[in-house]
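One protein chain is absent from this view; the other protein chains keep their places.
Right after this comes chain A.
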Amino acid sequence: MSDIPETPLYDRAGSIRGYRMNKMAMSLGIPANREAFKADESAFLDSHGLSEAEKAAVMARDWHEMVALGGNLFFILKISAIDPTPMTRIGAAQAGMDHDLFLQQRLGKI
């Protein structure tokens, strides 16, 4: 972790903790895996050995929790291609902010 507030560095601890979830997400780069995910999400996550907590976070599309469990945005972003979610909504969820407020305060959009 870093000493910079609210900024997790993706280091050894995160990489080890989030390995299974990230590996599952990485596999969604292959179309057949995307189909399997869509067809039976629960079974797909089980086949990748996700823990109950990881599975719940993925199924709820809880981006904040996925990162807390070691998910790295670059991998778990592929989940957002299944049911399209804009990056700014994922960002707002990380920040724990309402989307409009996030656009305004963090990104400076009016």
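The criterion applied here is as follows: a contact is a pair of C-beta atoms (placed from the backbone, for glycine too) under 8 Å apart; a residue touches a chain by one contact, two chains touch by 3 or more; residues count from 1.
Simple rule for what comes next: contacts and distances are computed from a predicted model.
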* Name of the absent chain as recorded in UniProt (options "Protocatechuate 3,4-dioxygenase", "ABC transporter ATP-binding protein", "Hydrogenase maturation factor" or "Cytochrome c biogenesis protein ResB") -> "Protocatechuate 3,4-dioxygenase"
* **In chain A, positions touching the absent partner** => 2-12, 15, 19, 22-23, 25-26, 28-31, 34, 67, 72-75, 77-78, 81, 87-88, 90-92, 94-97, 102, 106-109
